Structure formats: C-alpha cells, structure tokens
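Before we start, here is the structure in question, set down as structure tokens.
A single protein chain has been removed from this complex, and every other one stays in its place.
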Amino acid sequence: MKNKYSIFSLARNAVTYHENWREAWRSPEPRKGYDVIVIGGGGHGLATAYYLASEHGIRNVAVLEKNWIGGGNTGRNTTIVRSNYLWDESAHLYEKSLRLWEGLSQKLNYNVMFSQRGVMNLGHTLQDMRDIERRSNANYLNGIDSEVLRPEQIRQIVPIMNTSPHARYPVLGASFQRRGGVARHDAVAWGFARAADREGVDILQNCEVTGILRHNGAVTGVETNRGRIQAKKVGVVVAGHSSVIASMAGLRLPIESHPLQALVSEPLKPILHTVVMSNAVHGYISQSDKGELVIGAGVDSYTGYGQRGSFSVVEGNIGAIVELFPVFSRVRMLRQWGGIVDVCPDACPIIGKTPIRGLYFNCGWGTGGFKATPGSGWVFAHTIARGEPHSLNAAFTLERFSTGALIDEHGAAGVAH
Amino acid sequence: MSRSLRVANGGSIRRTRLLSFSFNGTLYSGFEGDTLASALLANNVRTVHRSFKYHRPRGVVGSGAEEPNSIVQVGSGSKATPNLRATQIELYDGLTARSVSGWPSLRVDLYALNGLLGRLLPAGFYYKTFMRPRFLWSWYEHFIRKAAGLGQAPREADLDHYDKLNIHCDVLIVGGGPTGLMAARAAGRAGARVIMADEQAEMGGSLLSSTASIGGKKPGDWVETVVSELTRMPEVILLPRSTVTGYYDHNFLVINERRTDHLERPDPRLRRERIWRVRASQVVLATGAIERPLVFSNNDKPGVMLASAVSTYLVRYGVLPGRKIVFFTNNDSAYQTVLQLVDAGMEVVAVVDVRSDPQGDLIQQVRSAGVPIFEGHVVVDVRGGTSGLRMVLIARVNKTLDEILSHKGELRCDVLAVSGGWNPVVHLHAQSGGKPVFNEECASFLPGPSVQNERSAGAGNGTFGLADCLREGAEAGRRAAQDAGLTGDGSVDIPKVESHVEGSLHPIWVVPNGLAEGRGGKKFVDLQNDTTVADIRLAAREGYRSVEHLKRYTALGFGTDQGKLGNINGMAILADVLGQAPGKIGTTTFRPNYTPVTFGAIAGREIGSTFFDPTRKTAVHQWHVENGAEFEDVGQWKRPWYYPLPGETMNEAVRRECLATRESLGILDASTLGKIEIRGPDSAEFLNRIYTNSWLTLEIGRCRYGLMLGEDGMVMDDGVTSRIGEDHYLMTTTTGGAAHVLAWMERWLQTEWPHLRVYLTSVTDHWFVTSVAGPNSREILTKLCTDIDFSADAFPFMSVRAGTVAGIPARVYRISFSGELAYEINVSANYGRSLWQAIMTAGQSLNITPYGTEAMHVLRAEKGYIIVGQDTDGSVTPGDLGMDWIVSNGKDCIGKRSLSRQDTRRENRKQLVGLTTVDPTLVLPEGAQLLNEPAKEFPAPMVGHVTSSYFSPSLRHSIALALVKGGRSREGSMVYAQLIDGRVIPATIGQPKFFDPENQRQKV
Amino acid sequence: MLEINCPWCGPRDQIEFSCGGEAHIVRPLEPENLSDDDWADYLFYRKNPEGRHHEQWCHTAGCRKWFNAIRNTVTYQFETVYRIGEDLPEKTSR
Partner (left out) sequence: MNHPKITAVSPLVEHVDVSSQLGINGWRGVELEELAFCIHLNLRCDPSDSQALTAASTALGVALPLRPNTFHEASDIRIHWLGPDEWLVVAPTTDIHLVDKIVSAWTGFHHSVTDITGGQTVVRIQGDRARELFNHGCTLDLHHRVFKVGQCAQSLLAHVPVLISRRVDDANGTCRFDIVVRRSYADYLAKWLADSAEEIGFVNRLGNSQQPTSSNNRSQVSSASK
C-alpha cells in the first residue's frame, strides 16, 4: 500500500528528506451532491464518515467542517477514555467504543497513542463510595473490567496523592478501570480523516453549513459558505453547535451549550502514571506523553459559545488538584482554554433520527464524548446507513425526553468525563 | 577554563554584594542584581540546556520572558521548582540550579544520539510508527515518556504559602517601561486608582538596558524620578515582579506577583506568591516588544543570541556575552547595541545586514565608528559547540533574499547577535478578544481594534521610537483615566529625547544557505520544541495547513515559552510555503497564561484541611469533639458519625448507640437539617404547589411529612413541615439539600408565582436542634420542661409545642425518624450547648447515649424510612418508593405531570423493597447489584441494587433497602447480589419495613 | 470572569450569582392537558442560541433576587438586565 505508515516508510522517506510524503487527506472541491453529508469534522464526524465507507460501503460521503478538522472539542479535551458507566445502555455503548479504541491505531494505520494506563475515580464521602460500589458492581456484571480500591491500594498506585484521613475531604476509596486511559486527541481526528480519505470520503475544511435544505419533510442538502451541496442524508455531529444547526432545520433540542475549560502545566518528567478523577473536589488529571499535566473540572454554569470560561472555575480546579497532589503546588500552569460542550439533561447523548426524514443528529456528548469517538461514529454510521439505530444506540433517542426514559448518568454516577 | 565575562564596571548590579550559587553542581559567583542567566554568562557558562528532541546543546538566547532555552530546576526538597527560566531568576546567595535535560550530563548527553537519528524523527513521526506489534506500544510509550518532559515535580509537599487579593482600579497599566511609566504618571495625576504591574524586578522596562538620555537624565535616573512620584501618590500601586498573566471577560485581569523567590531568607509570614484578581475600569497595555530571531542553519548553537539581549546583558548586568561579536540583522535597532558596545570599548567584528542599502542614522554612526558592515549579506551557517561559537559563515544574498549569490567566507566570533525585527507583545490584547492585524512595515502583528476597555501603547502598539512611546504612553494614561470617569488633570510634559531617522526593515523569514530544502544544518523556528523549517514544510506538504494544524503537528509554540520567539516566524514561513500573505494565515490563539503561573498561587490560601472548603459546625460541635466523635462530611457540615468508646470498633459503637436508643434514650444533634420559615397568607397554597401532598388542612401545631419533586417528577427532597401559626410554617429539608431547596422555592415564588404572598427565610443556623429518642424520652422531657403537657393526648405524634426546656425557650416537636417515641427540641443556637448539657445531665440515670448519623441510618432503615440521595438517585419517583399515597390527586404540584409519562408510569420500574439475607449475619454491601439468578455469563441482566444496608442490632439480622424492578409484586422471591469480588449473596424480597411495622412505638 | 449588573445592587462579580438558563419559559397552566411531547418541550427543550440570549440570573449571595438579562453567548457581553415583571426591553425601548 502506498504511503503506509511504518518504521520502514519513515526510514525510506528519511533518505529523500521526507519530500515524498503524500498529504494525509486531500482537500478537494465540493461535489454537487453526496449520498451522505456529515456536518462537523470533529472526531465523531470523521469516524462516522470512516465507518460509513468502511463498514457500510457508502463512499460518496463528505465531511463538512467550518474551520479545521479536530478544532472543536476533539482538540480541546482532556482525553480520558473509559467505559465504566453505570447504566446498561451507556455501559454497552462506551464498552463498544473502548473495544474499538483497543485496535484503532492498527486499523487506521495512524498511531493515536491510546494508552491504557488506568482511570481512577475517587470517592470522598460515604455516598460517593456507595455510588462507586454500585457502578463497579454493575460494570462487573456488564462484563466491563472494574475494581474498587481502598486508600492503601490507591497509595500504592499513586503514591503522590494526598490520602491523609485528615484532609478536608479525605479519599475514602476509588473505582479503577485498568483498561481506561488516554489517547492523543489530535491524532484521533487526523487518523480518522486520513483513513476516511483513503476510503474515498471528501473532507471539506473551511466549509461552514449555513442552512439545511428540505423538501416535503425530508432533507435534500445543505447550504454552505462554499455553495449549495445536495445530499440524500445528512448527519449532524457538531457538538456545541448542535442547537445552531437544529435551528437551521427549524428544530430545538434538549441541549444547552456550556463552556468547559481545561489547562495544562509545563511539561514534567513522568510522575503520574494513571488518570485520576474526583467529582467531589472537582478536578481530574493525567500526564500526557509530552509531560504536561492535563487538568480539567466542571462546566461554567452559563451557556457560552466563546470557547472560554471564567477564571474562578480554573481556581477551583487547581485548588482541588493541589489539595489532592500537594507536590504539584510549585508546578506551574502553562495554558488554559475552553471548549463548547453540548449538555443533555441526563448527561447522555442523542444519536438518531429527527422529525425530518434523512436528517440525523449525534449530539449531547457534553463533557464526556471523546472516549466515545470510535463507538459513536460506528453506531451513527449504522444508523444513517440503515435508517434505523443499532441496538447499541436504540435507547439514545430524542423520544426519551417525551417518554421519560432518561438514562440518568449524572443522577447516579456523577458522570463527568 | 572559565574566564569571567564581566566587564569592569557599569550595569545596575550591586558589585559590593557577592553572591555564590551553584549550577549543575559547580559553584559560581555573581552579584546582587544579576539574574541566573546573566551570572552564568558572566561565568562563561555557554551551554545551559539540551534540546527536547535532538538534545542539541543550547545556550541563553534572550534576557526575559521570551527565553526558550535556559530552563532550569531550582532548589530541592520541598522548595524544588521545575522549569524556571534562568533569565527571570533573580540571583540570591545559595541558589542552586540545574539543567532539566542532558543524560548523564549536560556536556555528554547520550540522548544526543537522537540527533544522529534526526532524519528519522520529522514532525509527527510518532503518529507513523510504534504501531506494531500492538502490545509493544506501552513499552515504546514508556521510553517516549521518559525522554519527554522538562523539569521534575517536587517529591515533597510545598511548605510555602500563597495568597490572593481582589482589587478594583480605574486604570491598570501593564508594563513599566517608558510607555507604562508615562501612562501611570498621567493617570495618577488625573486622580485615578492606578495599578502598574511589571514582570521584572524593577520598573523601567527597556530603559533598564538603555543608554539614551531622557529629559536630560540617565535612563535609570529618569525612571527613579517617575517611580518616586508614583510612590507618593496614595492611589497608585506599583507592582514589580508581577506578571499580568491573563486577560479575561469584563476587564478582569490576573496578576501573578512573586514576592519571596529572590530573597535569601524571606520572613516566613510572607506568602511566596500572590494572585491579584483585578477588575479594571480601563487597561493600558504597555507591554513592549520582543525581538524576533532570524532563522538560518544551526541558528540554535550556544552563542547565537538576540541583539537586544546582548545589550541588556552589557548595560544592565555588566556582562559582555562574548569577546568577539558579530551582528546579523535586517533592521536598524541592532545598530543601537553595536554603538553601546563600541561606546563601552568592546570589539564588534562586523554587522551582517540583509539589506543591500540600509539607510538610517545609526548605520552611519556605526560605520563611522569603524565597524565593518556587510550589506546585502546573510549568515548561512555557524560553527561551534558546547562551549560557544567559533565562527559564522556569511554569503551575499539576492535582493529578494531567497538565493545565495556567493559565499563570502567566515567571520570568527564567539557570539552572534541577531535581530529580525520586533514583535509587539500583543498577547493580552488578543486574550481580551482583540484580533491582532498584520502590519507590513514592522512585518508583525499589531493590536487590532479594542473589544474591551483596553488600549495599547508604545512598543506593544508597534511604536518603536522612544519619544513616540513617551508621548503615546502619556496620552493613553490620560485618556484611560478620563474614560474611567476621572476628571483630574492628567497632563504631563513629555521629556526630551534624542531621536534619529530609522531605515525600514526588510523581512526575511528563512535565510537561504545555498542548499536544497532540508539540506545543511537544521534551521530552528521553535527552539524549545525543536521545530525546524523542514518540519513546517513537511506539515504543509502533508496537509496540516491551517496554522492551528501546523502548531499541533509540529509543536510550534507549544512550549513553556508559548512561542514568544518562534511563532511569528513560523506563521510567516507557513504563509510563504502556501503562497499566502502572513496576515491571511493569522496567528494561533493567544491564551492565558502570558508566562506560567504557580499552581499554589492559583489555588491560593484556601487549601488544606482547614481552608480547602468552609466547614460548617453546629453549636455543640466542640462537645462532639471532646467526646470522641468521628465525623461524617455532609455537604459542608461536619456531622457526628458515631461516638466510639476507647477500644470500640465502629460496628460496636453503632450497635451500642442503636440499642440504647431503642431500649432507653438516645440523643442526636440534628441541627444541620435545613430549616425554612414560610410566612404569609398564601403559605399553604405555596406548599401545596411545592409538595406532592395537600397542605390546606394542616392545623396549627401539627406537622406533616412532605415529598418534593423536581419538575421531571423525580424525588428531590423530603422533610417535615409544621404549622406554627395562622400564616406561619416551618419547613425542614435534608442537610445536603437545604440551600438548593430554598433557592428553588424562591425561584418559583419570584419568577412564576410573584402574586403569592409568601416570605421565605432560612433559619437553619438560628435553631439548635436535638432529637431525644427512645422509650424514656417522654420521661426526660417531663423532667426538663414543666410548661408543656407531654401526655399522648395533649401532645400527639406529629405536633409541635412551645415551652421552656431546661430553662430555655424552645419549640418541641414530636416527630420521629427512629420509630421510637421521640422529641426534637429546638432552641436558639446560642443556648445549644446549655441545652445539650442539661439533657445529658438529666439523662445520666437513663443511660442517655449520644448517637451519630450511622446509628440514625440504622434506626431509620429498620423502619424503612428513606434517605433522599441514598435510597433515591435522581431517577426515582414517589411511586417507585411505594409512596403513591403522598401524591395528591386533587391538585397540581411541581413535577406531577411528569409522573404520567409513558416511562414513569411503566409497571416494571425499580421499586423500593426490603431485603433480608438468607444468611442473617451477612450484610449486603450498599451498591450491590441484584440478579434473579447468579450470572453464568456476562453481561448479566441486573434487576436492581442495594441502597441501604446494615446489621440491625435490635433484630439481630441484617437488613437492606433496595430498588428492584417490579419489586413490590415480588415479595417473597429471591434475588442474588453478585459482587465484584465473586461472592454471591442470596436475599429475600420483602416489605421495606423491618422493625415495629405497625409504628406502635412512636405513637405511645 | 463576568461582572453582572444586579438590577438592585449594581455591578458585582459573577461568583455572587447563579445562572438559571433561558428566561421567559412559562410554566403551563394545566400541565395535565399537555401531550407528553409538549410537556417535554417545556421541561427540556431550549433555544440555546449562539448570540443574543434571554436568560435568568439570581443574585444568590447578594439580594437573593432573580432577574432577567440579555447576554450575548459568544461575546459574553450583557446587553441589559431587567427585573422580573418588567417588560422585555425590546418591547419598550425598540
């Protein structure tokens, strides 16, 4: 295969001063129309296109991205990947995703640096511990790896953590998923883009959708800043901008878009080897392969499309991290940024049909959809290709907001990321 | 071998104060006023760092925040601080520093092998390899991680403390250079509340390394005059060593003040750093400009420095970074430094100027000073090693600066001072929402139109002449004060300075070396991340063409310097490759922080066991402490969890507390429950809407249990509400839910039902509440209170009376959460301790036993009473709890409509049941998942989970509450708790009531 | 860090406030007569606009009063604030 990535192709290209590398994906002009248009060139949109082509043979596909691919939440998140969700519906969906992660680099022929270093979820109150037990037991019965750690075990895995019983909110225990971990966010977008491109998908950057074309209650295409493009089906995967696209189609969604911030420290020598999350003191942290501590917390309370939030959230977040890791007090914060997360009332996504025929939405991943990237693309591709959801996403419909069949992940599990 | 590069005199260092310090284990000395960088240079230490990817030796390049190379680890133990820039570390006696890279040593770095393999490691190489075999990735990753990272996080907790100050001001001035000083002077004279912050140790900015006279004074003296005028103004705050690190919405800025790092033995009361949280009416950005390096082959060798840095080291620190200096420039400003050197009697080998015909005044002066100028020339390569440069190779270049015409040979030198022009520091302007615009003249980005109340001035605004800076600064300060509403006279005289005609700059983004692309020595754009011109071209070739993709693919600007030197060059190079104008490509996003900020400072003082989060205590907290209570965190409250006697385990203590309460008398501090006074003629109607049950008929003096739903129909809170008077109710809420419930009710009242005449007031803190429970509770109350008739008829269950208990005015409620005869006594919290003591004394003979939340939970679970938040989780309806009876049919209430949705009226919902284990000694773990039969394969279908579970001391068997699918119709059937540890515990479903199901005891 | 102009207390730091989301969502008078879809619409569906947004805020740590605001969700600038019960500014002023 031409331009396959490997140590050998690197060596070969080194000889020619790397002048012969081909572009990872083409930058074609939009065609007049496509079988499927995917709006949104984040990880989810690109994965959708890739699986449409590779699993369903639908190759006449375009991904429309208003800026640069991977520049939305995909390029802004703290990259935590895990599948130990409470409710069966979410657990199965995220576990499917985790399985896909496990072979993704090879499948895409792009190293997404998926690092299964374990994700630890701390409990600080008796109720936290009940919830942790409940979730871990459910995970176990759902066939998902899961452990409950006592403070001594936590200390062994993360000796630098403050596990003193005298802390303001002492660490009472934790859930631990060893198969969880982190991945290199940009590589995920680029890897899917390259793989989709090789399957014939057109990736159109700087192509902003400004209208949804409809006829007789069915979608017929989209209006963009690069002209009108027809489509038999349109899949919308625009995360924070879901409501904006929805309103172009005359719809409203049970979604609010909030700023979610993250930050990194200066790069350090390896010191933290797992992902640590605490919902109670509000902070989560991992160390990237480059060495910086990658840190996040909760959303800003107001809605916002500004890709930035308030300093007070950062203060609270860093306070929590220093509280948990007193050794990081003299470490310095390098950079801080925000994304726009699409928050659903039950902290679960919406993946499925809309009242408009041929128009599909995949949104509501909120603060935790990076881990779902391959799985979300996989089920969404199925849903678009077949016109019906896969059993894995059947519960994640819009109808649940009318019937009341919410999948309340935050009610019970304090889901964050 | 080390010879001193300190010049005999000059500089603003205090030569009488000799300081010793160590770097990589070697002792050196410097002077007070030095930075670590200037002291290292003075000691002729050339190599201070090994680069990130290729481990090439690197020396000091700059003299301030822009420095990418000299990253060091300072101190050790609890004071270890990683990743400081030597250019910003003020020297103190005893300072120890070491390089953060180089293994085994800086000089001999085995990782430098990477350099040989360099061709295998182009931008993004790791995305292309390490994929097979799959299981080896974690092994590769281990080495990638080890090779990455700069300094080391300390291994010990930080002993230093940090601090924050909130402050409002009329005008915040960022930067204390000539521009900022004039702005402060003008704004200060206008009477404004001014804050002027500068990241350096002293005010003065570039004047600290200037030799030009200003208003007839030496620059230092002029600065001194202005500073002393400002110091005398009571409304002006001068903050040296203070970096404005972030510009947020609504003119909120963050300043990071460093207060002790430069001191040898700081007063322990001084907080190490301080975050100023500033809300400024107006902001003046006088942040100056950073010199831009030139990009040529091997431009990263130790000895290649910014021309302005050379000037700073000479003028400010009395260090001549080299004996033989060559200048390489495309603009006039470097000539200023040449003249400074010449004036100081130093040798300048030559100036290499890319311009074929440079014109300005300064050039004439340099020429007449006898310094050779190679016009229309470039430096194509440099030679040198870890101990400095040996020579530079120069060549003639064509007019468009992209082709070498002829090689001109070499110039021997030990320092190459470069200047590629100036990049105004537009970071804060951009952070404030402004969009910097490309300016052809200075070939860089200047601030665009202001979005917030902010204006830029001076070099930060692209104004490079000193006279213009002074004028612009004064004007900016005056106007800012005006716009902030000050009416004072902010006029200032502009001091006279000499000015000269400057020639124009000729931008050159990549210096050609006569070889094809990628051949010859590497041309570095981002020194810290080892990003080269070839990397940028590769990225563009591979389709990473957005400037944001470029950044992420090549790590350009990703380092701890955030690309202060490299970014503009990198973007221009990309533009060049794509055949576009740099202005079209744009910049990457500027984000906080301008320079890195210590976590501890951002966390501030509110960390640790005392201050991390406010702690709420009840009026008898101290008694609990003195009596050995273990505490449970409930929200911010500390609640006694259980009171172990010496040697007692938790189980034993809880057992004792439960039995004492059931058998005689227990006492509980229940003060933390939320309490809300509800007053007004429409109170009952209001309660009717908030609670699911009916409130129109409750008599005065009676109490009723209520359940509150969210509008989604899910149980939100519960509690007992009593009617105190005609239009007067008192509601209790859960401890954790109190604030939320009050806010929630206020919201309905204010926004939806403003016509209801109801007032709500929180009285949680006012009332101390103690529950006295057990068969002997009536006896003790009768002892302590004579003005209430405690007989069952006169004071029935679920009612309230006012009286005097132990001499203290009180409200007494007859309610029970334990199922025992029980009373809750409420007194003003000022008398809480007296009441508690009185009861304890009076109860001695009755074996009165204080019990904590754990025993309380056991007692209530025996009765099947729920705890919202433990037995419910945000997906539980009243029906699920078997409490359909509490949802009144005759009226609407919040959340009621949601109960009739398809899913909420489904038969098979999870319902509250009681469980008893087949083995009565086994206590089910709370959170256990339940199955209809033990699982043989996974996933296994779960039918419910355990919400509460205890060993009941009174019943002598374990009890549990659980939510089970269709559970109410499954009484008597078995479920299995299958646990993560492999255990399977069978249990029988029953009613969620275990003890005294007829409620005889509480009604006696 | 927003600075929010409480219609009673004047400009205060954001930390004193809580945001209540979209404003002018009126609770249906007879919920029992709504379809499940209409009830869901009231309960969950939101405009969530990118740009001009009517929303509710409460001066929680101050006067405890709820009020309305028009805020741009991209620039975060407040256009105006008005008390509960006061007319929408556009009705009166434009």
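Lettered A, B and C in written order, each chain numbered from 1.
Please note the rule applied: a residue touches a chain if its C-beta (ideal position, glycine included) is under 8 Å from a C-beta of that chain, and two chains touch if they have at least 3 such contacts.
What you see is a predicted model, and the numbers here were worked out from it, not measured in a lab.
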Result, missing-chain neighbours among shown chains, is B, C
Contact with the hidden chain, among B:119, B:324, B:617 or B:957, goes to B:617
From B:98, B:185, B:279 or B:689, the answer for touching the chain not displayed is B:279
Across B:320, B:660, B:822 or B:838, the one contacting the chain not displayed is B:838
Of B:783, B:891, B:906 or B:968, the residue touching the omitted chain is B:783
Against the hidden chain, subunit B presents residues 163-168, 193, 267, 269-271, 277, 279, 605-606, 610-611, 613-619, 621-622, 637, 677, 679-681, 757, 759, 761, 763-768, 783-784, 786, 802, 804, 806-811, 826-834, 837-838, 841
Note that subunit C touches the absent chain at residues 8-10, 12-13, 15-16, 61-65
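FYI, only the chains that are shown with their structure count from here on.
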Whole-angstrom distance, CA centroid of subunit A to CA centroid of subunit B, is 22
Check: subunit A positions touching at least 2 other chains come out as 306, 310-311, 345, 402-404
In subunit C, the residues touching two or more other chains are 1-2, 18, 36, 39, 43, 75-76
Within the complex, subunit C is touched by subunit A residues 241, 243-244, 247, 252-257, 301-306, 310-312, 345, 401-404
Counting only contacts in the complex, subunit C reaches subunit B at residues 1-3, 13, 18, 20, 26-27, 30-32, 34, 36, 39, 43, 56, 58, 60, 64-66, 75-76, 84-85
The residues of subunit A that touch subunit B in their complex are 5-7, 9-11, 13-14, 17-19, 21-27, 67-68, 70-71, 75, 88, 91-92, 103, 105-106, 109-116, 124-127, 129-138, 140-143, 146-148, 160, 162, 164, 166-169, 184, 186-187, 190-191, 205, 265-271, 281, 289-291, 306, 308, 310-311, 314-315, 318-319, 321-323, 326-337, 345, 400, 402-406, 408, 410-412
